[in-house]
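Heads up, one of the protein chains got dropped from this complex, but the rest are sitting where they should.
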Amino acid sequence: MKSEGDKIRVRYKDTDQMGVAYYANYLVWFEVGRTELLRRMGLPYSEFEKNDLYLPVLKAYCEYRQPARYDDQIELFTRIENLQDVRLTFSYKIRRGSKLLAEGYTEHAFINQAGKPVVLRKKSPFLWNRLLKAYDEQV
Amino acid sequence: MKSEGDKIRVRYKDTDQMGVAYYANYLVWFEVGRTELLRRMGLPYSEFEKNDLYLPVLKAYCEYRQPARYDDQIELFTRIENLQDVRLTFSYKIRRGSKLLAEGYTEHAFINQAGKPVVLRKKSPFLWNRLLKAYDEQV
Amino acid sequence: MKSEGDKIRVRYKDTDQMGVAYYANYLVWFEVGRTELLRRMGLPYSEFEKNDLYLPVLKAYCEYRQPARYDDQIELFTRIENLQDVRLTFSYKIRRGSKLLAEGYTEHAFINQAGKPVVLRKKSPFLWNRLLKAYDEQV
Partner (left out) sequence: MKSEGDKIRVRYKDTDQMGVAYYANYLVWFEVGRTELLRRMGLPYSEFEKNDLYLPVLKAYCEYRQPARYDDQIELFTRIENLQDVRLTFSYKIRRGSKLLAEGYTEHAFINQAGKPVVLRKKSPFLWNRLLKAYDEQV
């Protein structure tokens, strides 16, 4: 895990009448986490789509430990948890300071625009090798 | 104005920590209003896109009179306010019972997928005539 | 499972540039499902909050089988999966016609506004008994 996470400010829009961030927002923040992780790996997600590669979500899970509140500066820590020929799993932790607010994962397929599963290694050896290298180098 | 509007239930998701519906949601509800109006006219918006016709928003305005709250059943009343060769304006009122909660309008262009403005009358006389007829028949 | 689910129309707002409903929306639809289930049980969620009872989400899970698309009329089928002194689990299926689009669950705590866990059976025997009865009567 890198020492510093991706920072997100909780918006008024994100709150609900319980006075905390609404639970579906965490999945949106997960998206920010994987986008920024891929960017740091030199693989901006827009590059995937330019190569006719899409990563729709197959499964999403989140555990809520402590509520995030309006104007909190939260930090996202994202890892590639699993990398297979046709699937990719990211895991996430969301913290406020040293406190863990939530954690979860998303599992993604590799598909083309027509919706067909693709074997990333064959479809784009370049993206595959980058992803594999980044995955292996994770602490 | 038709006697009964399109009904929407305010979701917990729509609320914010002030305990009322967050202001950007009204524009989403406006979208529901124009979608349902077009459907009643026999012109579902998906038909527009199948004919390479898109209606991006050029301007949006909303006045907020009374807050909508969680679980409120609100009603949308939508009209075509103006119809021109290359533009279309919808107006909206959102009510809870007899009380006016908000009103506003959205102005739209007719464009194709490439983003070029199109003259609806030429591009699709069928859609244009339907729209014009519906516009003229509004009370 | 009841023969007919709660109907939701997929909004343009719900779509993303992949042309399908963005994955976090399913959690919002789950909220609609449990809200409507509680209402049918004669227990509108607003009644819970009036009794200083809140049901924050502890865990949320969703599996995505087939994408929901713009203007789809989808149906939600919601059940109480588990009911305990301090916890409640709902399960959900989202269908379009006979096709299963997604399924998942949410686990909730019973807390008061101060954020303390409460034993529903003690805090509000009325709500507890209603919930228990509805739970037992589920097919």
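Letters are used for the chains, namely A, B and C, taken in the order the chains are written, and counting of residues starts over at 1 for each.
Just so we're on the same page, contacts are C-beta pairs under 8 Å (C-beta built on N, C-alpha and C of every residue); 3 or more make two chains touch, one makes a residue touch a chain.
Nothing here was measured: the structure is a model prediction, and the numbers come from that model.
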Query: Which of the visible chains would the unseen chain be in contact with across the whole complex?
result: A, B, C
Options B:20, B:37, B:76 or B:120, residue touching the unrepresented chain: B:20
Field: Among B:7, B:59, B:99 or B:133, the residue in touch with the chain that has been omitted
entry: B:59
Field: Where the missing chain touches subunit B, by residue
entry: 18, 20, 23-25, 27-28, 31, 54, 56-64, 67, 106
Statement: Interface residues of subunit C toward the undisplayed chain are 12-13, 15-20, 22, 24, 70
Message: Across the whole complex, list the residues on subunit A that are touched by the chain not included here.
response: 9, 11-13, 28, 31-32, 35, 44-46, 70-71
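Keep this in mind: only the chains that are shown with their structure count from here on.
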Statement: The pair of chains with the most residue-pair contacts is A-C
Copies subunit B and subunit A - interface residue numbers shared by over half, same or different: same
- prompt: Roughly how many whole angstrom separate the Cα centroids of subunit A and subunit C?
  reply: 25
- request: Using mean C-alpha positions as chain centres, tell me how far subunit A is from subunit B in Å, no decimals.
  value: 34
Overlap residues in subunit B, where contacts from two or more other chains coincide: 12-13, 70
